[in-house]
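Just one protein chain is left out here, and the rest sit where they should.
In this document, chain identifiers A, B and C correspond to the written order of the chains, with residue numbering beginning at 1 in each.
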Amino acid sequence: MVNVGILGATGMVGQRFIELLADHPKFEITALTASARSAGKRYEDAATWYLDSPIPESVKDITVVDTDPKEAKDVDIVFSALPADTAAIVEPKFAKSCIVASNASAMRMEPDVPLVIPEVNPEHLDLVEIQQKNRGWDGFIVTNPNCSTIALTLTLKPLYDQYNIKRVYVSTMQAVSGAGYNGVPSMAIVDNLVPFIGGEEEKMESETLHLLGEFDGESVVPAPFGLSASCHRVAVVNGHTEAVFIEMEDDLEIEDVKNCLCNFKGLPQKLDLHSAPKNPVVIREEENRPQPRMDRNTDNGMAVTVGRLRKDAAFDNSLRYVLVGHNTIRGAAGASILNAELISEIM
Amino acid sequence: MVNVGILGATGMVGQRFIELLADHPKFEITALTASARSAGKRYEDAATWYLDSPIPESVKDITVVDTDPKEAKDVDIVFSALPADTAAIVEPKFAKSCIVASNASAMRMEPDVPLVIPEVNPEHLDLVEIQQKNRGWDGFIVTNPNCSTIALTLTLKPLYDQYNIKRVYVSTMQAVSGAGYNGVPSMAIVDNLVPFIGGEEEKMESETLHLLGEFDGESVVPAPFGLSASCHRVAVVNGHTEAVFIEMEDDLEIEDVKNCLCNFKGLPQKLDLHSAPKNPVVIREEENRPQPRMDRNTDNGMAVTVGRLRKDAAFDNSLRYVLVGHNTIRGAAGASILNAELISEIM
Amino acid sequence: MVNVGILGATGMVGQRFIELLADHPKFEITALTASARSAGKRYEDAATWYLDSPIPESVKDITVVDTDPKEAKDVDIVFSALPADTAAIVEPKFAKSCIVASNASAMRMEPDVPLVIPEVNPEHLDLVEIQQKNRGWDGFIVTNPNCSTIALTLTLKPLYDQYNIKRVYVSTMQAVSGAGYNGVPSMAIVDNLVPFIGGEEEKMESETLHLLGEFDGESVVPAPFGLSASCHRVAVVNGHTEAVFIEMEDDLEIEDVKNCLCNFKGLPQKLDLHSAPKNPVVIREEENRPQPRMDRNTDNGMAVTVGRLRKDAAFDNSLRYVLVGHNTIRGAAGASILNAELISEIM
Partner (left out) sequence: MVNVGILGATGMVGQRFIELLADHPKFEITALTASARSAGKRYEDAATWYLDSPIPESVKDITVVDTDPKEAKDVDIVFSALPADTAAIVEPKFAKSCIVASNASAMRMEPDVPLVIPEVNPEHLDLVEIQQKNRGWDGFIVTNPNCSTIALTLTLKPLYDQYNIKRVYVSTMQAVSGAGYNGVPSMAIVDNLVPFIGGEEEKMESETLHLLGEFDGESVVPAPFGLSASCHRVAVVNGHTEAVFIEMEDDLEIEDVKNCLCNFKGLPQKLDLHSAPKNPVVIREEENRPQPRMDRNTDNGMAVTVGRLRKDAAFDNSLRYVLVGHNTIRGAAGASILNAELISEIM
């Protein structure tokens, strides 16, 4: 078993890490960190448990420590659920000696930090060597993208491999859990929606092209198409829904696109990693799917569900679809864990 | 006072007609029709009143009659809130002698039936003459578009007049009231959304281009750009939200676009029609507006609110914005009433 | 394995039966019935699957048959998820040769039909002999109570055994799934609640006292205290919440009440029945629990969670608490299955 720690273990994504790692066959939670206010307490006393599943017995009695490598010792991998500003300061400290699999946005776009979805761009992990050399670290940081980016990119990857994508428009309907437990007041969401999520559109636009970009041995050259996002918060607890419009350079047939998405397998599927979904993309044929409450948990929340796949009558070489992905599993904690599983297997 | 009737007066849109007409300075409700089950009853007994405002005293005692011109007599204008299939049969009967201002979709795309938003294409009313000649009617039918089309088109019209629109993508988040009181089960919408509304995308795509099209004296030639829609139902009672992406042929400045939208006035504003909003399009500068619960009632629900007006970083000559419009006022009953007010004034 | 059928298998409770029975160690689904419209179709084609978990592979290809003992043959037990009116006609036909474990309300208050919660009144199953004699059946009908009754009665039973209950007031906040998929329109529940559920208060008041009543060898004598219910529907998908006020004849200590509830075990726990929760009643100490989304799935949805257990400052000998129970698992399909498991074990 590999000893792992969770940085920022009391928040919403921290709790997902705990839930997903509690029965993990290779990783054993041996350290939980949080802010000074929680340090020294039993985890059960420090955290208000937000998830619908019960708090795992195995973590209840772990003593929470400060988010500091001197406190969270004897771990090989740390998973980071820290807010961006804290992550920027603390993750580099851990990376001196540990593998940091981070869900935070702080280091994602650093040129020598791999931003990885295992099914999409595992080869970007080659950046680790550059990172270690640049920074003189024995460990390293690997990041996963933003929740809405991951779901989108998992569906774009097989298409990008087979077609010449010209432009993508995406409009999201995102779950409130994405903002943390206290992030969205109920006054803002009952009989309402909020058509703005700070920084989200910029992240989707830059991260997606970066993920699909090519690592040329020194840095990542973003994919050469245009992507425009409009991001909105709706009254859904978990599960981001995205309406996607794509224009290709050439003609396409819907059946081919469907097969392309259905048959998509990446390295995690080939390596049969513990958290890998059988199929990263699942197609639903019903006219009114995917729906977040019905489809977010597909394959333990690690698969993205695509439906309403149809040609775009208005434009040549174009298609439209709707996708749903679980934002705190596939889009956050599960993404970091799959990164760590891949690293454990191949590095 | 002009005597008016309401066809399908017990449903959700029928009730909005009643609410909006109860204190109208020129129109007086003298007939209310419904299905055979309700005919013969007092309106208050026939209808389950769904609106938040109380049922107007003036209609409580009106006896509901069958939806038949022989029963609903002595009216000059009838407002139709009928379902499409009934409308197709009944509206032509009324049009023999009456003006039919219809919210139903049945006749909208008939070549000789004007589909009109008074601020957008009042000149399409010239089709009436052709319609009456074709069909031998003394009255005529005028229709208004689908709820989501109206809100979108009100914002596209001033842009279309000033810029060369190349393509439009729109993704909607629509209120449950658009499906009627029983249309969307709560099981489908609590902690969920439904990414499909039957026929809605097709209506948005065809009606919008028709409304912006040119009447050449014989028929309407649709506007020559592409428009693609993806339509979704969310947990909002009233007020449709739409994320709009537009590519123009040429460069644009956001300030110019803003002025173009703000300063837009149409014939209803010039004629100072009773139900005309002061400005058909209202701009909000806050980063998180428009929101349906906050903005749907702007100018009595007759104005469309636009926010998040911004350039599209990914594409040249492109802009994005979010709009909110009240789907059963500006998008349904209020639209038919404004059509009737315009007709009363100019024909 | 015992062959079982599900009557009314396509509705919401029918689907819960399928979900809960799909991997059952003793019961094997061999027949699924529905209305004539569905008969002859594969189950997957006949049903619109409403649950968040995927439709079990094992039932997809079962051919749905009419709800008639001639069609649903070779079954030892049938679970009934029929509407009350159909149940009244069809269940007696099945009872001629089968055990009918029914969730329908039709036969619940028949004097010779046991209304049973296995933890509460298993001895009422002795009515079966009288029923078979009265009606000349080889099989029999056993029913479970209404969803909100079950949750309440599971908490009242241990108290009733230890204290002299004088009066109970209960105010419910019930999930929309209790009315079936199409039962509650979203217009009725978004930014709203409905303070009425047809027949619910009467069922709670009569069934609870019947369940706690004594079987005197011939019939059931209801428990001798008063119970008053007020029932309301709120915007929750699954999980009924109930605020309970109880006055006892004598003084009480909260710690004793807590122990009484915590330590409660019934026959299903002693027999270790497959669907029996470890503890029928689980106590939460947090000041803001139980909450339906967080607590409905406790012990696979078969335990009732109680919180806010406190004395009533206004009245002597009084206490108050709030409970949450899963309405379509413990309150419906799971209740019938536990009844059948008990019968299989002891009869």
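One rule holds for everything that comes next: contacts are C-beta pairs under 8 Å (C-beta built on N, C-alpha and C of every residue); 3 or more make two chains touch, one makes a residue touch a chain.
Here the structure is a predicted model, which means the values were calculated and not measured.
Peer 1: Determine which one of A:Glu19, A:Asp191 or A:Asp299 touches the chain that has been left out.
Peer 2: Answer from the full complex: A:Asp191 touches the omitted chain.
Peer 1: Among C:Ala47, C:Ala106, C:Ile165 or C:Ala235, which residue is in contact with the omitted chain in the full complex?
Peer 2: Result: among the candidates, C:Ala235 touches the missing chain.
Peer 1: Which residue, C:Glu44, C:Asp76, C:Asp191 or C:Glu345, contacts the hidden chain when the whole complex is considered?
Peer 2: C:Asp191
Peer 1: In the whole complex, not just what's shown, which of A:Ile62, A:Cys147 or A:Val176 touches the removed chain?
Peer 2: Of these options, the touching residue for the absent chain is A:Val176.
Peer 1: Would you write out the residues of chain B that touch the absent chain, in ascending order?
Peer 2: 52-54, 190-191, 237, 293-294, 297-298
Peer 1: Across the whole complex, list the residues on chain C that are touched by the chain not included here.
Peer 2: Contacting residues on chain C, toward the hidden partner: 167, 169, 171, 173, 188, 191-196, 205, 226-228, 230, 232, 234-237, 241, 243, 245, 287-294, 307-308, 312-315, 318, 320, 322.
Peer 1: Residues on chain A that touch the omitted chain in the whole complex?
Peer 2: These residues touch the chain not displayed: 50, 176-177, 181-191, 235-237.
Quick note on the criterion: only the chains that are shown with their structure count from here on.
Peer 1: Just grab the chain with the largest centre-to-centre distance to chain C, centres being mean Cα coordinates.
Peer 2: Chain B.
Peer 1: Mean of the CA atoms for each chain, then the mean for all of them together: which chain is nearest?
Peer 2: A
Peer 1: When the centre of a chain is set as the mean of its C-alpha atoms, what distance in Å lies between chain A and chain C?
Peer 2: 40
Peer 1: As a quick test, compute the distance in whole Å between the mean CA positions of chain B and chain C.
Peer 2: Centre-to-centre distance between chain B and chain C: 47 Å.
Peer 1: If you look at chain C, which of its residues touch at least two other chains?
Peer 2: In chain C, the residues touching two or more other chains are 190-191, 237.
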